[in-house]
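What follows is an incomplete set of chains from the complex, kept in their original frame.
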Amino acid sequence: MPMIRVEMFPGRTPDQKRELVRELTEGFVRAAGGNPQGIHVVITEVDPGDWGSGGKLASDKAT
Amino acid sequence: MPMIRVEMFPGRTPDQKRELVRELTEGFVRAAGGNPQGIHVVITEVDPGDWGSGGKLASDKAT
């Protein structure tokens, strides 16, 4: 029943998300064991205008 | 001050969300006590292309 959540900037293709789910699931099993059938992955895309670090929005840094 | 969060696939109507907030709030009080006024519910819809299990995207399984 492990749950893996990913927050990342938008822009990945469906193929990249497909690969991401596969990679994270297989990587979890290699490192921590368990049954891949029970592993859930949830991807959340966060806009650069909603993500800050060092006190600044990522959308401002990108400029 | 309990917080309840729900992640689910899109597609529920406003009426279903209204019922969901009511059911989860009342169910919490029945099981764990407390004041319903202080209970918050946040619903997040997750697209099948952003949710994987068993190493596969839900959007691929739906096909």
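Lettered A and B in written order, each chain numbered from 1.
By definition in this document, contacts are C-beta pairs under 8 Å (C-beta built on N, C-alpha and C of every residue); 3 or more make two chains touch, one makes a residue touch a chain.
In this text, all values refer to a predicted model and were calculated from it rather than measured experimentally.
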Number of identical chains in the entire complex, 2 depicted: 6
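By definition in this document, only the chains that are shown with their structure count from here on.
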Touch list for chain A against partner chain B, complex: 14, 17-18, 21-22, 25-26, 36-45
Footprint of chain A on chain B - complex, ascending: 7, 46, 49-57, 59-60
